[in-house]
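All protein chains but one are shown in place.
All chains are identified by letter, namely A, B and C, in their written order; residue positions are counted from 1 within each chain.
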Amino acid sequence: MAEAKHNSDDYLRMYRQMVRIRAFEDQANQLYLSAKMPGLTHMYSGQEAVAVGICEALTPQDHITSTHRGHGHCVAKGADFKAMFCELLGKEEGYCRGKGGSMHIADQSNGNLGANAIVGGSMGIATGAALSHKMLGDGQVTVCFFGDGATAQGLWYEVMNMAALWGLPVIYACENNGYSEYTKTEEIAAGSMTARAEAFGIEAHSIDGQDVLAVNKLSAELVARCRKGEGPFFIELKTYRYHGHHVGDINRDYYRSKDEEAEWKTTRDPITGFGKWLQSEGIVSADDLVAINDAVKQDAEAAVQYALDAAYPDGSEVDMHVYAGTRHALSA
Amino acid sequence: MAEAKHNSDDYLRMYRQMVRIRAFEDQANQLYLSAKMPGLTHMYSGQEAVAVGICEALTPQDHITSTHRGHGHCVAKGADFKAMFCELLGKEEGYCRGKGGSMHIADQSNGNLGANAIVGGSMGIATGAALSHKMLGDGQVTVCFFGDGATAQGLWYEVMNMAALWGLPVIYACENNGYSEYTKTEEIAAGSMTARAEAFGIEAHSIDGQDVLAVNKLSAELVARCRKGEGPFFIELKTYRYHGHHVGDINRDYYRSKDEEAEWKTTRDPITGFGKWLQSEGIVSADDLVAINDAVKQDAEAAVQYALDAAYPDGSEVDMHVYAGTRHALSA
Amino acid sequence: MRQITLGKAVNEAIAEEMRRDDRVFLMGEDVAEAGTPFKITAGLVEEFGTGRVIDTPISEPGFVGMGVGAAMTGTRPIVDLMFGDFLFLVMDQLCNQAAKTHYMSGGKLTVPMVLRTNLGATRRSAAQHSQSLHALVAHIPGLKVALPSSAYEAKGLLKTAIRDDNPVVIFEDKLMYNDKAEVPEEEYLIPFGEAAVLRKGRDITLVGTSSMVQVCLKAADLLEKQGISAEVIDPRTIVPLDEATIVESAKKTSRAIVVDEGHQSYGVSAEIAARIAEKAFYHLDAPVLRFGAMDVPVPFSPALEDLTVPTPEKVAEAAAKICRGELVHAA
Partner (left out) sequence: MRQITLGKAVNEAIAEEMRRDDRVFLMGEDVAEAGTPFKITAGLVEEFGTGRVIDTPISEPGFVGMGVGAAMTGTRPIVDLMFGDFLFLVMDQLCNQAAKTHYMSGGKLTVPMVLRTNLGATRRSAAQHSQSLHALVAHIPGLKVALPSSAYEAKGLLKTAIRDDNPVVIFEDKLMYNDKAEVPEEEYLIPFGEAAVLRKGRDITLVGTSSMVQVCLKAADLLEKQGISAEVIDPRTIVPLDEATIVESAKKTSRAIVVDEGHQSYGVSAEIAARIAEKAFYHLDAPVLRFGAMDVPVPFSPALEDLTVPTPEKVAEAAAKICRGELVHAA
């Protein structure tokens, strides 16, 4: 069972996982810009401390549900670069054999029940997973990731009510990055997020989502309490997305300023901040950090190349996996 | 514009309206028991002070939306017995030409946008009506009636958020009668109802729904404030339904006791209570009240007879009113 | 053989499967002590407890979504949707999530969930409690759709649904809950995708779904009196659909009528009729006719509501007409 991390290995893994997410997104963005990516994708860069801080408090068996902006959760929950890039490119070796793509990437082996292209669409799934685990008595916890914009979906209030009534081991983690698409959060959300959860009798926290240690500490506590039957919980994590809403959202001036973006990147970057702290605590040197960054970047590049070279699924797969237990749905 | 009532005529009208609702329901129940009613219906008896206290604070132009338990709202908003009973019996002279029945009774002439057989189904409609009125600048207010059970529908949170963001002139009136169907409210609602509205920055009140004067006073204040652009508001009204969930719900022991029912009926009846107060204030005598009751009862009986004798719609109406502007949808 | 009601058959199916498999549980509004408004699940909470027979708040999207998540993670929910009309509330969780999860995950995740609900008009329940919405879910790949036509089918199909590893929507006809049929004491399952030929005939094929099977059987009786021999087929599941049995029958009889209680336009009768008309084309002596619910919201008034549903008389009349070789449309 995971606990708040307090030794160098754990710190370094957290740092490395954040760097891996950033590197993954940089490559994904390049794939888009060089027209090698089918469709669009939503970058997680800037929010790394949330996914890593939370997922490091979970075991591989614990479940998460993810969002359209889901690469970070996927990496943080333990996924492999190659299978991820293969999925983004629609290749057979992708996590979903190319059928899901970026918006539906799922990694059953590490407990990731999947990204979701319906905003808020996974809130029921996460709560249902928590119900399952409560029934099975296996002590597992489920984390439901979603954005500030998703708090406008009525589904959340329905499942919060049931989770509270039945004491389910689920943590609702709202990544408040200040925007839903091209609209500021304050224009689409009245009142207070934490009060919304509290109204259902759910303990709610609001914290700095750029501080991986703070996120991890709180998560580890709440996960442990969930396992003891004290759930559900709600956490609002204040964070920021560095890129546009999706890779194609390049001119953002009409909804947010370049200054605002620069401010977050230079003063509140979760990776830089944690790197500085690691150095100040004497856990690593600046060179160590560079070495980690370089190694991760090479990994990512190699994985991209692997995925580019990988095969597409055979056309005959098109009607496979429509129904479990039926090999091809459309052949008699 | 309606204000808190403070003269005898207003008091007497409120009393009379409550008695009318009770009489209507008694007749409807009889129709069911004597197998003259098509389908089922949900009785409002016991909750009269809510509908009357609120609707007496509205003008006929102000809108309301109603529920499956909607006869009380319909009467309180000014409807006529004959057209109501005709509707309950599926007759041509019914408010909806027999097409809606009890669960869809609507009375456009008095601003009643209709009962609804989808629990919570009218929350969007009410909020949209408020948006319309805000856009049209006509100063009208909309009241959305719903039960405690309906607070479990996510739709409510979606529209509260928008109503709060845009300052819409809508009052959400939750009639908490302690049960949703055969389940106690505390088993299906976590936390606090008022806190749920407050979380969206909506001013919330919780009051005794059996006290028609208190209900009317608060409503008149909130209606006036809505007209000044201070809406939305939320009111929880604590009340009780005397009959079963619907007319067919006769054996209720497994979900609530006869003692509980008797307690509410004998100590908290809204009509008896208000009648006593009217007498104690010297506004009416006991005989006056009996006279009102008798007159209303006769009205109701006559209306029932009228409806029983009335004609069904002609078969050719079956494909009328499918589309506005198309007389018969199915003839070429 | 013993006869039991459809309601009892459903109750037995759930109880047997819950006894067989600990992972199976039931959730929905008033399914526990109240046993649903139709009293279908009465007694289950006494046997299995509130941990496995779960009363929910009135949160259809929420608890169907939870069903999906539970099904993905090791349990096997039977979700009770009180009225088929409430499907409209849960379409996202059912059609965007449950139906697509297995495919989108490349086969890694499965959603063994059953959504039990109902259909059928003429209960004087008006437009929001009388719809037959099975065509909507049948249109969405990834969902299986079962339409039992008697207590026997209700039990066998539901048991199969509970054991299926895919999301299955099963529609019971509200008006048939008290109808009795022979149901064996011994366990049995009814496979999906196998139509039942309920009556053999020579002259015309009548395909009926759910309670319209009764309409077809009664029409066949009426036709028999006129010397016309009708074959009656119940597809039992419309996804998967046993096209072969239906098409072979139409080829043999060279005439067919499809009867379904959903709205006629863009409904189930269109799909079945289109397939027959296409695949038995060279054998047909008459156009394939269709009977569905009238394309109007279901009216409350008894004087109107009864006009909106197919009847044995109307089906028999149309069948007789085409069997006599009369033209039904201008030539």
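One rule holds for everything that comes next: a contact is a pair of C-beta atoms (placed from the backbone, for glycine too) under 8 Å apart; a residue touches a chain by one contact, two chains touch by 3 or more.
Quick caveat: nothing in here was measured; it's all calculated off a predicted structure.
Considering the entire complex, the omitted chain makes contact with A, B, C. Taking the complete complex into account, C:126 is the one of C:53, C:109 or C:126 that touches the chain left out.
Summary of contacts with the chain left out: across B:55, B:84, B:118 or B:303, the touching residue is B:118.
From the options C:103, C:152, C:171 or C:192, the residue with contact to the unseen chain in the full assembly is C:103.
Taking the complete complex into account, C:279 is the one of C:123, C:180, C:199 or C:279 that touches the chain left out. Hidden from this view is one chain, which touches subunit B at 63, 65, 94-100, 104, 106, 108, 113-114, 116, 118, 121-133, 135-136, 142, 154-155, 158-159, 161-162, 165, 320-325, 329, 332.
The set of subunit C residues touching the chain not shown comprises 85-89, 91-92, 94-96, 99-100, 103-104, 126-128, 135-136, 138-142, 238-239, 241, 262-263, 265-271, 273-274, 277-284, 286-290, 295-297, 299-300, 327-329, 331.
Seen from subunit A, the chain kept out of the figure touches residues 38-40, 90-91, 96-101, 103-104, 116-121, 149-150, 152-154, 180-183, 187-189, 254-255, 312-313, 315, 317-319, 322, 329-330.
Going forward, only the chains that are shown with their structure count from here on.
Summarising the inter-chain layout, the chain whose CA centre lies farthest from the centre of subunit A is B. One inter-chain figure worth recording: subunit A and subunit B are separated by 46 Å, centre to centre, where each centre is the mean of the chain's CA atoms.
Between the Cα centres of subunit B and subunit C there is a gap of 36 Å.
Counting only residues that touch two or more partner chains, subunit C has 56-57, 59, 61-62.
Counting partner chains per residue, subunit B shows two or more touched chains at residues 152-154, 187-189.
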